[in-house]
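Let me begin by presenting the structure, written as structure tokens, before commenting on it.
Moving on, here comes chain A:
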Amino acid sequence: MSLWRLVRARTSVVWLLLVAATALSWKLSHGLGLAEPRDAGCAVLVVAFIKVRLVIMDFMEIRGAPLAMRLAGETWVLLMAAALIALYLGALQ
Partner candidate 1 sequence: MDRARGAERDYVNTRHQILCVWSGVLCPIVMFTGLWPMAGFFPPHHPTASAADIAAIYQQGTSGIRLGMIFIMLAGALNVPFVAAIAAQMLRIESGRTPVLSMTQLGAGAAGALLFIIPALIWTAAAFRPDRPADITLALNDIGWISFVMPFTLAVVQNCAIGLAIVSDRNAQPVFPRWLGFFNFWVVLLFLPGGLLTFFKTGPFAWNGLLAFWVPATVFGAWYFVMAAFVIKAARQQAA
Partner candidate 2 sequence: MRPISSALDTTARGVPLPDRPPRHLPGEAGIWLFICGDLLVFSLFFVTFLYYRGQELALFRAARLHLDQGLGALNTLFMLSSSWFVASGVRAVRGGAARMAPYCFALAWACGCGFGVVKFFEYRAKIRAGITLNTNDFYMYYYMFTGIHFMHVLIGMGVLAFLTRYTWRGACDARKIRNIESGASFWHVVDLLWIVLFALLYLIP
């Protein structure tokens, strides 16, 4: 397997997406477009968990894992994101 073949893979695309998402969440934290801090905060959390899901599905290869694990992974990402966003918004009351 040549070096190029090693690089030319799904994982590389995922890395680019992750870096882009990091830049996006940085911008969001500094107020990109979203005036209200609560919206910015929610957006940051959503992007963070999109990144987490990418790491779980593509780096940790849960996408191709037995369906029970896949379900558990997706569920955890969803529940955590929901719980943290709820707590974050709850604090802003």
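The candidates were selected such that all candidates are chains of the complex that A comes from, given by their letters.
Just a few scattered comments:
Operating definition for what follows: contacts are C-beta pairs under 8 Å (C-beta built on N, C-alpha and C of every residue); 3 or more make two chains touch, one makes a residue touch a chain; residues count from 1.
This structure is a prediction, so every number in the text was calculated from the model and none was measured.
What touches chain A in this complex, out of the candidates 1 or 2, is 2. Of all residues in chain A, those touching candidate 2 in their complex are 1, 3, 5-7, 9, 11-12, 14-15, 18-19, 22, 25-26, 28-29, 31, 37, 40-41, 44-45, 47-49, 51-52, 55-56, 58-62, 64-67, 69, 72, 76, 80, 83-84, 87-88, 90-92.
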